[in-house]
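Below is one structure, written out as structure tokens; comments come after it.
For this view, one protein chain was removed and the others were kept in their places.
By letter and in written order, the chains are A, B and C; residue numbering begins at 1 in each of them.
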Amino acid sequence: MFTSPLNGAEIRKDFPIFSKTMRGGGRLVYLDSGATSQKPNSVLDGERYFYENHNAAVHRGSHLLAEEANEAYEGARAIVAHFLGANLDEIIFTKSATEGLNLLAYSFGNSASTSRFALNPGDRIVLSEMEHHANLIPWQQLAKRCGAEIVWFPVDPDGRLDLSAMNDIISERTKIVALTHQSNVLGTINPLDQLISRTHEVGAVFVLDACQSAPHFAIDVKSLGPDFLVFSGHKALGPTGIGVLWGRAELLEEMEPFLTGGSMIESVTMTDATWASAPRKFEAGVPNMAGAVGLGIALQYLLNVGMNNVEAHEHALTQYALTKFADLERVRIIGPTDTKMRGSVLSFEIDGVHPHDAGQVLDQHGIAVRTGHHCAWPLMRKLGIVGTTRASFYIYNDEKDVDALIDGILATQKYFKV
Amino acid sequence: MFTSPLNGAEIRKDFPIFSKTMRGGGRLVYLDSGATSQKPNSVLDGERYFYENHNAAVHRGSHLLAEEANEAYEGARAIVAHFLGANLDEIIFTKSATEGLNLLAYSFGNSASTSRFALNPGDRIVLSEMEHHANLIPWQQLAKRCGAEIVWFPVDPDGRLDLSAMNDIISERTKIVALTHQSNVLGTINPLDQLISRTHEVGAVFVLDACQSAPHFAIDVKSLGPDFLVFSGHKALGPTGIGVLWGRAELLEEMEPFLTGGSMIESVTMTDATWASAPRKFEAGVPNMAGAVGLGIALQYLLNVGMNNVEAHEHALTQYALTKFADLERVRIIGPTDTKMRGSVLSFEIDGVHPHDAGQVLDQHGIAVRTGHHCAWPLMRKLGIVGTTRASFYIYNDEKDVDALIDGILATQKYFKV
Amino acid sequence: MELDSLYQEVILDHYRKPAHKALQPNPTNQVHHINPACGDEVTLNLHMDGQKIVDVSWDGVGCSISQASTSIMTDLMIGKDVDSAMKVLNEFTELMQSKGSLKGDEEILDDAVALAGVSKFPARIKCALLGWMAFKDAVSQSQSGN
Partner (left out) sequence: MELDSLYQEVILDHYRKPAHKALQPNPTNQVHHINPACGDEVTLNLHMDGQKIVDVSWDGVGCSISQASTSIMTDLMIGKDVDSAMKVLNEFTELMQSKGSLKGDEEILDDAVALAGVSKFPARIKCALLGWMAFKDAVSQSQSGN
């Protein structure tokens, strides 16, 4: 039994890629939205419309095209702000979540030693074992540069954060806590309330990696309470090469810039420069204008669908899939096996079949999944596996896609005689 | 008299934006390609085709779409390599020239103190007074972090670099020389041969800002001889949000990464990571795949037109414009007044009319120019002006555009009664 | 022509003969503002007597809009008390953000209504506001005592 407010097959009509014929001759069953999402026509049309009608460098010209480009770009910023419940000047366009996290790490590293963001030897950055490399290595590098320490929450056998030692892990020495909202491997959604209040209790800042959450359920930054948040446009129906960093206005104001160059300055001499205020301070150079415009349209598409519907739809798909998986033999879910505090990312192992081989057979059936360590190598090591096969759902999927996956797994087992 | 191998009006047919009707009711006379170029249909089609047929995360999946996305993305890299006469693994996709220059500055700053790239107190970075903020501020910030010094070539009254003290300015203490190939304000093309050989004589590295050159004439990095080169796709008929950093293979190999995260690693633990080799090492995160594909098509478009034809066309336009300007009264060219070692960027001042006002009247005639300091504020101060009005030409311009500009300037003088 | 709505005669007059464009010595407060997008600059001297704006004088470089607007602003502000000056300033800011939908109240804004057309040219609004924002900053500094 499958009920959802959304009809995946109907939604697929908005996404031109679904008319493609796949390797095996069948339709595309796209279960890799955790890696990147497909794009609706409206996003592709909107990018093109920008280039055909308003293309000019923003912030730098006073002619008509430049005015229009500016309006389109700042209009996209307004949509992102609305999407997150944030203020306009708190939205910074980056090229990706990865850049957003690096921006924070470098900006903190650039701070004067008296700044609240400065890390001194012995200071701590708190992460978790389920972090994506993008929310791990930038902090490792920052820690190395500043002599700070990385400490982390372990992951328990159910794929949940072990918070039993929370008050020791987030301590008075903690300056930064950077955690994922939802694991891109396990699907686990982390309980932010207690983590954020503990973080603020010790005077640290909380950085939220919302790559796997912002595209999938409603987020209101003001009520959720982190200090910074990043996500990638390409996972949220948007174009490639555009991402978002949100930060609290008063923190952005205090921060040092990251990339420097044109359009982020107040005044410049040969030896010195002063900065514009946020968001400009963090957007050096001619930005990805068409990308921002496309992302604005993508988020508007999601808002029109309704983020609660998106969430309910993915919940229904996950529920349906978990039930079906329970009937499979010699197939193990890696991550929570119920839908409580869990999103629609579903990792699994097939006994006797390496994920890469499983992915290959599924591909032959037109089913696109991701295989491997999912840029979360420490988590793989912790779980004692080399990788998983991962299916991840989005609005354009439906229960038939889950059925196809299940059939594909059975075919895989048959093919490899396991 | 105007002769050119190219027909601007014919070329405009490939660029949909030229069917737009402008403020005054007339056609678009786009003379702001120095800020950003317009895009041909083939680039817009190609980006869309990627999204509609191959969209998936590169380097991360083994399903069909991921394979195809990879092929498209790496195919674009091959075109860029061909365009610059470089090796495949020497091409790094960035989001912009600005990011490319920051990448270098941060990577050098991340180097161990024993590295050839490390800057120590007293070491020097050599720039010039005509640099764009993007090739100035990142080096200022690096110098501040390392205790290094910024020294620079002055600009003489003709708008040329004053190289009389070259051997003092580029000295044994010099570690980095970073110069623009062509000034985005003056149109001046800098004599690289002597500058690069002097740089290598003292064992420093030469960074070339090719934003205003790579889109306009043929560059072969091997014969030109710099160590690093950056340019922006959006100024070369390509999409927004994509740029290129080229570096010599052996230097890239030695360098520290800049952005860290997914796809740039060899191995990762909770506290440490090792790096993939270039170009991967410098491309963390899901990249701007459609942007790279679009840039590949844009450069292929330029190659099909022929870079020598592009150069000859712009040369002819500049020659034609300089002759026409010579007949104008109370209008002064800022920069070289002949075409020797000069590109097609043309800055000027109209006596008694502020650039912003001039730009406004021109805009009313459908003529898009840029006004202000052009992100080269130190140059403005040196020249004792607040800004210029700048016309910049590209393949889709023709002599009628120059005529329109001249008429527009006369109209401006009439409007403001100067 | 659309352009004439931007460059009204009174604006060009102020541009050619700006009022109070010569810094008066011993100000209560001095501020320096820049428009980083185009490089325009204004230095503004404010002379207060209690809550009364006794004099506003300035120097700077900029386009006709920024120069004329600053000139008009000084004419308007001199002699007012802080409260009514802020009312005028808010009225003007609103006019600038109106995208051409407001004409401006001539009773309150006097010559500044000639700047109404600027609101249809987004890139020029910052030009028109440069002097006004400097003035606002100077007044707020005078009120907070620095």
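One rule holds for everything that comes next: a residue touches a chain if its C-beta (ideal position, glycine included) is under 8 Å from a C-beta of that chain, and two chains touch if they have at least 3 such contacts.
Here the structure is a predicted model, which means the values were calculated and not measured.
For the chain that is not shown, the touched chains among those present are A, B, taking the whole complex. For the chain left out of this panel, the touching residue among A:98, A:212 or A:371 is A:371.
The omitted chain makes contact with just one of the residues A:53, A:111 or A:360: A:360.
Contact with the undisplayed chain is limited, among B:193, B:266 or B:351, to B:266. Of the options B:59, B:145 or B:200, the residue whose C-beta touches the omitted chain is B:59. Think of the hidden chain as still there; on chain B it touches residues 59-62, 66-67, 70-71, 265-267, 276. In the full complex, chain A touches the omitted chain through residues 23-24, 354-357, 360-361, 364, 371-373, 377, 380, 386-387, 415-416.
Everything below uses one rule, namely that only the chains that are shown with their structure count from here on.
Top contact pair of chains, counted by C-beta pairs, is A-B.
Between chain A and chain B, the centres computed from C-alpha atoms are 31 Å apart.
Averaging C-alpha coordinates per chain places the centre of chain B 37 Å away from that of chain C. Mean C-alpha position of chain A lies 45 Å from that of chain C. The residues of chain B that reach two or more other chains are 23, 356, 360, 371-372, 377, listed in rising order. Those residues of chain C in touch with two or more other chains are numbered 37-38, 121, 124.
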